[in-house]
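Below are the structure tokens for one structure; questions will follow.
A single protein chain has been removed from this complex, and every other one stays in its place.
Chain lettering (A, B and C) follows the sequence in which the chains are written, and residue indices restart at 1 in each chain.
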Amino acid sequence: LDQASPSYRTHAITLDVLYADTDAMGIVYYANYLRFFEAGRLGYICAFAEDHARWVPEGVRLPVTQVNCRYRRPAQVFERITVETVLQNVKRASFGFAYRILRGGELLVEGETDHAYTDETGRVRRFDERILRFLANARQ
Amino acid sequence: LDQASPSYRTHAITLDVLYADTDAMGIVYYANYLRFFEAGRLGYICAFAEDHARWVPEGVRLPVTQVNCRYRRPAQVFERITVETVLQNVKRASFGFAYRILRGGELLVEGETDHAYTDETGRVRRFDERILRFLANARQ
Amino acid sequence: LDQASPSYRTHAITLDVLYADTDAMGIVYYANYLRFFEAGRLGYICAFAEDHARWVPEGVRLPVTQVNCRYRRPAQVFERITVETVLQNVKRASFGFAYRILRGGELLVEGETDHAYTDETGRVRRFDERILRFLANARQ
Partner (left out) sequence: LDQASPSYRTHAITLDVLYADTDAMGIVYYANYLRFFEAGRLGYICAFAEDHARWVPEGVRLPVTQVNCRYRRPAQVFERITVETVLQNVKRASFGFAYRILRGGELLVEGETDHAYTDETGRVRRFDERILRFLANARQ
């Protein structure tokens, strides 16, 4: 009867690990998985926001307010990895994403980010038509 | 009666924010605060491990198993920031650090990392004399 | 009559510019085009070296000895760019690549890298069967 939180679609991209992503431990540097999260996020927005090309020029900003990341197994240079991204924590002026980074079927890293929805000066705003359409498209 | 967890000293470093650290939102890119955490961590180890110069050549590795980060206010290019680092979560074969990034007295970002203690092949090992001396030096 | 230097095939990849690639000037940070060069290089090796998946595990290293880069026009976040890569300067134990980064038909950045061919300890070696096959595959 009361509304369960809606569930959102998952979107996957693949990436090839570069030397640029790794460090002298021979594995991907821990901060660079957050870059992979961003690539997953961009892929998600391109998949479900029809007007995504105008988001940046029209002042849409999604600054990160929080990130959590658990490192299970390391990725290495030249490996092909998959980033699975899904919307979550949709609120009035913020939303989040959860990420799973895999190599083949093996889970390497998982994490979450939360984002504010702001204009280009950093001022938070309520969701407008643009975001509501994006969220509707992403629902299962 | 029961043992309170020991408390550790805090160590601070200062950094100047480069364009390399920022992104097109005009502020430090969210993953680059993890680089600042690493700089704080390296400063901490250099302050309290007398033999720190031999850690890497002698096979000490401290891979990150988890990171959490909350972004309060953004840092910008050319600003001088402080990274305060303190040991925490000391266990049998792992420990963690907590970080606070400040500009003047203002808190910008705070976070935590957890680390395994491994050899250069990534195999976890129990703390040896080297680590125990480091931990003892860092205690208040 | 005398041998003209052989000419090699060009290989192109496309990339989407992330916030991670940009800086507070609102454009791609100058060092990150060298990351794009690496992505072009990896694409080139994957296209023309049949055994590329074994290069890293079997100790092939191609450390950069020189890079030059001219910046004509900047790339911006969310833009799709193309990296065109071509082999050049093939010598006895070294070779190079030339790169052109384009957005649509517009040239943004061009540059070159030179590489030594070494083992995993950094010792230079003469070209072996592996490299000769790669070079032959890349010739027009």
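Rule of thumb we're sticking to: a contact is a pair of C-beta atoms (placed from the backbone, for glycine too) under 8 Å apart; a residue touches a chain by one contact, two chains touch by 3 or more.
Just so you know, these numbers come straight off a predicted model, no measurement behind them.
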Selected residue (touches chain absent from view) among C:31, C:53, C:107 or C:136: C:31
Residue ranges of chain C at the interface with the undisplayed chain: 24-25, 27, 30-32, 34-35, 38, 56, 61, 63-71, 74, 113, 122
For chain A, residues in touch with the removed chain: 19-20, 22-27, 29, 31, 76-77
Interface residues of chain B (partner: the chain not displayed): 16, 18-20, 35, 38-39, 42, 46, 52-53, 55-56, 76-78
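By definition in this document, only the chains that are shown with their structure count from here on.
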Same-site or different-site touching of chain A by its copy chain B, using the half cut: same
Geometric centre distance via CA averages, chain C-chain A, whole Å: 29
Inter-centroid spacing, chain B versus chain A (mean Cα positions, whole Å): 25
Residues of chain C whose C-beta touches two or more other chains: 19-20, 76-77
